[in-house]
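So that we are looking at the same thing, I have put the structure below in structure tokens.
A single protein chain has been omitted; all remaining protein chains appear in their positions.
The first chain written gets the first letter, and so on, giving A and B; residue counts start at 1 in each chain.
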Amino acid sequence: MASLITCPHCGQRPKEEFTIKGDAGLARPAPDAGADVWYDYVYLRDNPKGLHKEYWHHSSGCRRWLIVERDTVTHKVHSVSDAALAKLGGAA
Amino acid sequence: MSSHRLSTGGQIDRARSVKFTFDGKALTGHPGDTLASALLANGIQLVGRSFKYHRPRGILTAGAAEPNALVTTGTGGRTEANTRATMIELHDGLNARSQNRWPSLGFDIGAVNGLLSPFLSAGFYYKTFMWPAGFWEKVYEPLIRKAAGLGKASYEADPDSYEKCWAHCDLLVIGAGPSGLAAALTAGRAGARVLLADEGFAFGGTLLTDRDARLSAMLAELEALPNVQCLPRTTVIGWYDDNVFGAVERVQKHVAEPDPGQPVERLWRIIAKQAILASGAEERPLVFGGNDIPGVMMAGAMRSYLNRQAVAPGKRVAVFTTNNAGYRTAADLEAAGVDVAAIVDPRATNEPGWNGKAKVLTNACIVDALGGKSVSGVSIAGASGVQRFEADAVAMSGGWSPVIHLACHRGAKPVWSDTHAAFLAPERQEGLSLAGAAAGLWSTEACLSDGSRKAAEALQLLGFAKVEPAFAEADAAQPAATPFWFAKGSKGKAFVDYQNDVNLKDLGLAVREGYGDVELAKRYTTNGMATDQGKLSNINAIGILAEARGVSPADVGTTTFRPFYTPVSFGALTGASRGKHFQPVRKSPLHDWAKKNGATFVETGLWYRAAWFPRAGETTWRESVDREVLNIRKNAGICDVSTLGKIEIFGRDAATFLDRVYCNGFAKLPVGKARYGIMLREDGMIYDDGTTSRFSDDHFFMTTTTALAAGVLTHLEFCAQTLWPELEVHFASSTDQWAQMAVAGPKSRAILSEIVDEDISDAAFPFMSARTVSLFGGKLEGRLFRISFSGELAYELGVPAGYGESVADAIMQTGEKHGICAYGAEALGVMRIEKGHVTHAEINGTVTPGDLGFGRMVSTTKPDFIGKVMLAREGMQASDRPRLVGVKPLDPKASFRTGSHILSDGAAATLENDQGYVTSSCYSPNLGHTIGLALIKNGPERIGEKVMIWNGLRNEFTDGVICSPVFIDPENEKLHA
Partner (left out) sequence: MRYSALSVFLNGLRGNKGWAPAWRQPQPKPHYDVIIVGGGGHGLSTAYYLAKTFGITNVAVLEKGYLGSGNIGRNTTIIRSNYLLSGNNPFYELSMKLWEGLEQDFNFNAMVSQRGVLNLFHSDAQRDAYTRRGNAMRLHGVDAELLDRQAVREKLPFLDFDNARFPIMGGLLQPRGGTVRHDAVAWGYARGADSRGVDIITHCEVTGIRRENGRVVGVETTKGFIGCGKLALAAAGNSTVVADMAGLRLPIESHVLQAFVSEGLKPFIDCVVTFGAGHFYVSQSDKGGLVFGGDIDGYNSYAQRGNLATVEHVAEAGVAMIPSLTRVRYLRTWGGIMDMSMDGSPIIDRTPIDNLYLNACWCYGGFKATPASGYCYAHLIARNEPHETARQMRLDRFARGYQMDEKGVGAQPNLH
């Protein structure tokens, strides 16, 4: 984990200001994608040993959902971006 | 009584005396003393007893690694067990007691264990105490527990305070010995923000012991630098991700009576751009028979007491050393007029340059120290056989181990160095470099130079242009060290881990039995698990295991260095979050209104909510609640519902968004209307419920349950930002901005009509209306909702928080003639159960809409909403899922409780026969008996069935009958009145 996260909006902030949800590599399927695809989305996880993209919410700050790319072995944070901006293709 | 204070010398203030007690005996010392040095100065060398054999123990070290001299200090709520006498700064009023002895330190019955030691070898307890089977807990374990443990903790609350703080710096320097001071000076002169922390009360490290003349000038310069903050008495305890360090400052552990305006300890979280670990090196004990007898001491510690506190360990000292440290100690002893019986060196040649009086015996070692509660002599094995020397103290030095704990807190593995005969940590890691003895440099000049260089390097990484090292480059060449793991041929017990009484034979046994892996040996013998965490013992244990296994220490490896470097109090880690301040308190804007109306409050999460409003003469809560309920159903009542979560939702796509997060439809909700909504999780279970109202096309107002106010907002933001960022929708929590009150009961309209300016007749403001209204003839705007949790004709009125109390007062005043009463969460609970409305007692995270009778609310036409697909799974639709019904006692006089389980009538009480459970229950004053809501398998199909309401936990077994969950007004006539 990280003791500090550099929020793209607020700067370097302590970890306790954030709430972690989990895997940000998951894409919500279409409603008719089928049961297997949905099971996969809701329940299965890559859970990698190494780089992992995950959703962190700056819940005690700007309240933006961020994508934090982090190493699950060294806990080093490699990048932080704004989830919505990243998805919309804008500058994070 | 051989240790004593010298008549001159030392860095103590002889002009002042400090009074303290040890085991009740009044003693004196001087400022500059530690408890350990003061005890030695008073001739007290026996200060504790060991863990297992209750061996008499003295003072071994002069620092944080002390395994023996643990005492209990303070009294009452200030009692502190297991405090190292070597780290306690002597102060007036210090009350110290020895531990783990009975009846006294001098005569300890537990010492009999020493005689039984052949049968108490490592791990003996794993092999016995198994018969008879019941005896472990009844006989053996209580005896072991009583004998085990060290000091006794107090049950009294601590009168002192603690605090936490954050700090930011360019360079954190850990340790204020030569390397640390050089680093801090280098960085301080360059203008960097420097924090310099040292666990001791005086800066200087070995410069203090060396009486180095340069020290005072260095300290004066550091003091004068405004960009350098010095933190004495501050132990850096852990290194965490992103170069964050934890440190504990002992602010007032050295004063007789703490200033109540200051904490006794302060936890620092230090964000350091760069850090230098200059923690020095730990001297290793030598493993020989009787190496634990009081009077046997680390050579460096002995020299420290001699030079810093002018305390001599005895009158005639034997020195056992594998390196120059013993010679240095011998030289200083002789200079202070203490005889050195001999210098015993296992190496083939003695240390170059020795020109003291004492005879040097090379190729020799002390095989046994002799004596009981103090040293009387030593047996030395050398070329000419074993000879006995008289001595009353022994100095030992087995070489040095760099103190690398912090450098290994984040996964770095120590690496064995043959030339250092020690484990070293990586010299440079991201954000942290090692300097001086911590990096394996032994000479003062090399440390001064290395500290300077490492600081310059660190600052250059931070972009400081030109940094001048405070000390010039020095020759770093040093002789290779010679490891010496244990003396062969000892007669007495040769201790490796002093405190835990792990001796040489125990480690041999561990290897023989297959526990030779360093981790298994630790766990099997407990070596390294004492309060010093193996600071002294681990390296010797590794060497001994290596010899026994016939491999190099490199192959044995180390156990893992973990935080904390030294033990840390709960108090420091807790800071100010104690007692009432454990968690913040949330109070509704109507809190004071409720209070002046006599409310009894209850904790609900962080909130305090009014539970009921007792009136004169009411002696039980039930009386108050029954009265409130009956009055509301007959007249009217007012209740604070401000704690419910409130979220403003704006945006062009707000309706589309709500349609996707609720399982029922919201897109077509008309402006001016409220609707009950159910929000699912993606797994199809109900997450939360509440009403959402539409104030305009692009403005909705959502309410959530109190418990999930924050969770729902976070969920909405997640959906909006990560799932559908293309939707234009925005949220703002307004929970704290609105005072919201429910006004319920048949007379609620009459009361509110006098306050609300608009027409609120049923025709003008029907059930589920929601509009902004004008109040008090236009003086105020509020939001009025015709919604009902109680099942009565009811409204919720929201006004800006600051007006809440006045508006509630006005409603009470206006309602007086209509018989209004204030009511609390309990009455609200009773009425919602009577009406069959659910709360989180039912929405417990494992129920579907169908389980609660909301199956038909779930949209079949919306293409998508959160939870839609997973709700369709077989198990989520299974017909035998527990579903919501009511239960009531067969006999109205009988009662039952929430949490009771439901069994079919006549069925045996087994888990297989479990039919469900009571989720909520109360006494209904309207019906005159207990009622409940329950989740029961096939429940709705079983209305009218007789069941057993089973509460084996309380031996209450109530015949009951399954009924509709709606007990009052099933036709909703009251709601629509």
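In the analysis below, a residue touches a chain if its C-beta (ideal position, glycine included) is under 8 Å from a C-beta of that chain, and two chains touch if they have at least 3 such contacts.
Bear in mind that the values here come from a model prediction, so they are computed numbers and not experimental data.
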From B:G684, B:P925 or B:P965, residue that would touch the chain that is not displayed: B:G684
Chain not shown: contacting residue from B:E223, B:E519, B:E726 or B:D762: B:E519
Which residue of B:A167, B:A841 or B:A894 touches the chain not shown here: B:A841
Residue touching the undisplayed chain, where the options are B:Y305, B:F731 or B:W950: B:W950
Among B:S900, B:T930 or B:T958, residue touching the chain not depicted: B:S900
Residues of chain A (touch criterion as defined above) contacting the omitted chain: 1, 3, 14-16, 20-23, 35-36, 39-40, 42-49, 52, 54, 70, 72-75
Residues of chain B in contact with the chain not shown: 51, 74, 77-82, 118-119, 121, 124-131, 133, 136-137, 141, 144-146, 148-158, 160, 162, 164, 238, 240-241, 244, 246, 267, 269, 409-411, 505, 509, 512-515, 517, 519-520, 523-524, 526, 530-531, 533, 560, 562-564, 567-571, 573-575, 577-583, 585, 602-604, 681-685, 687, 840-841, 844-846, 870, 873-878, 897-901, 909-914, 917-918, 950-954
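Note that in this section only the chains that are shown with their structure count from here on.
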Residues on chain A engaged by chain B in the complex (per definition of touch): 1-4, 14, 19, 21, 24, 28-31, 33, 35, 38, 41-42, 55, 57, 59, 63-65, 74-77, 83-85, 87-88
Chain A-facing residues of chain B, complex: 166, 240-242, 244, 271, 410-411, 682-683, 710, 714, 717-718, 720-723, 725-726, 863-864, 868-870, 872-873
